[in-house]
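Shown here: the complex without one of its protein chains, the others still in place.
Here is subunit A:
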Amino acid sequence: MAMTDNARFLISHLRNSFITSDDTGMCELIIESEDYDEYDSKSRHDSSSISDSGMDSDTNLSSSYDILPDMGYGHRRRSNTAQKLERMKKERRSQRKIKNVPWRDSSSEYNVEEKGHLFDKKQLPQENEEKKKPKMSSLSWLLENAAITGSNPFLEYAKFDGKASVGATKKMDIFLTMALPADRSYPISVVVIATAKIQELIGLVCWQYTNEGREPMLHDNIERYCLHIAEDDGEVDMDFPSLDPKEPVSKFGFSKLALVEKDLPTAKSPKSSFVVTIYVPNRGFNKFQMESMNIPMRDILQRILKRRKIRPRPGLNYNLEKQEEPGVSIDLDATLASMDTMEFSLVRENSTRRHHNEGSEDEVSTMADSLTSHQYKSYIVSMVHRLRANTDVQLGVSGEKVEVDPVGSKGTKFFKQRAMTYDADNIASCEILEEKSTGKSVFRITYLTSHDYKHSDFESDSEVGNEIVSKINNILELRLSPVRKDFVATRAAKHLRKRDSLRDSFRLSKYTDN
């Protein structure tokens, strides 16, 4: 910045600024023709006194720094100074509206004769009869009346209303999916303080809704509601999960949201605890959700056989064992409730299984691995999503396809992990993306849909991850589908570029996750 106390520099700077900013050239003509020296000699005695400004005292008029034309921008970006000046100006403007009254002592001594009348004592009424009568104040009246009309159960969230507070606020339009059809397309406008959490925003919406006397009445518990991203026309975007209630409002950039009543799994929730795990020796395990604990074990056996597509042949019967008690077949007519465990192992009759801990994968050679690759095996892994928490899925890998099935009943009715199937011939690659220090690793399956490569990321223990990746790669190698060939070829060609963009996209996904 210019040293603003150097008059000579300033004048030269101003002249130059005029000349360079005037397209017509008029300024140049006029200013250049003026005699500098005239001013210069007049102001010499001044400039000597101000030469301690830090600028060279012999600054030449011509040496004002060049003003570069803007690089094609319409107007100059505002500098920090300009912004600061504007802020000060604004402050000053609001200051100007404030009347300032400094303390001033009275010009003259206080004098009873002169000023005593200003401080006369007032005659207080004696024992006021009126006082004896019972009275009511406006506040009491309002309190009693408000008690009749009922209070707003969401009052504790009123404090997040940005309309009555100072500091950063956020204005949002909230569509109400539970409102009467006529009102549904008109959102309510909410101003929330920026530091509030999503949960508190939900409370504020409920409070405002109730305050405005809208119908139908809401449930008192705000946990029954969640906020979804909505389109401008109020259509709820169910492809995205609801906003995390623990996150601050400021984290999200959406200005249109929808209040959605959660599909409460009231009756379902106890069910989810009846998950039976059945291990198939050396071939992973399957999990089944049971409707009740009174189901006979025979039914469970039928399910696992059906799932694994095992057809019992004569002389080749299957039975179940408790996972903790190898070698002891269970009574298939007994109910699940009588088992005291939810983990079982599938065994073929007349064969024994090795204890599951001993069945070490290390002994199995890679050759055997590639041979068993086509056999179905399922794993429980977490699917990595960009915008929300990971969900547990069952990843079933076989020679024909890779299946992704959701596990558990988490998530709303609207956003449940969909079951997906990737045909083995459409899978382009499978690779470890990241090994985490926590012993987990992230792997990616890239596949072709119509003409586009897409990918899904999963997280699991490193060991399981490696197994899945090698298994799938074995399958890919054996099948050598056109998709795979194509992918490998393109990748070889664009090796460097691909890697960069992969890394970028990974970084991006990490960024959005945080």
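Observations, loosely collected:
Note that a contact is a pair of C-beta atoms (placed from the backbone, for glycine too) under 8 Å apart; a residue touches a chain by one contact, two chains touch by 3 or more; residues count from 1.
The rule we apply is simple: contacts and distances are computed from a predicted model.
A chain of this complex does not appear here, and its UniProt-recorded name among "Translation machinery-associated protein 20", "Peptide chain release factor 1, mitochondrial", "Target of rapamycin complex subunit lst8" or "Ras-related Rab-7a" is "Target of rapamycin complex subunit lst8". For the chain left out of this panel, the touching residue among A:N80, A:S137 or A:S437 is A:S137.
Among A:K121, A:R418 or A:H451, only A:K121 touches the chain left out of the display. With the whole complex as reference, residues 94, 97-107, 110, 112, 115-116, 118-124, 127-128, 131, 135-143, 145-146, 151-152, 155-156, 158-159, 161, 164-166 of subunit A touch the missing chain.
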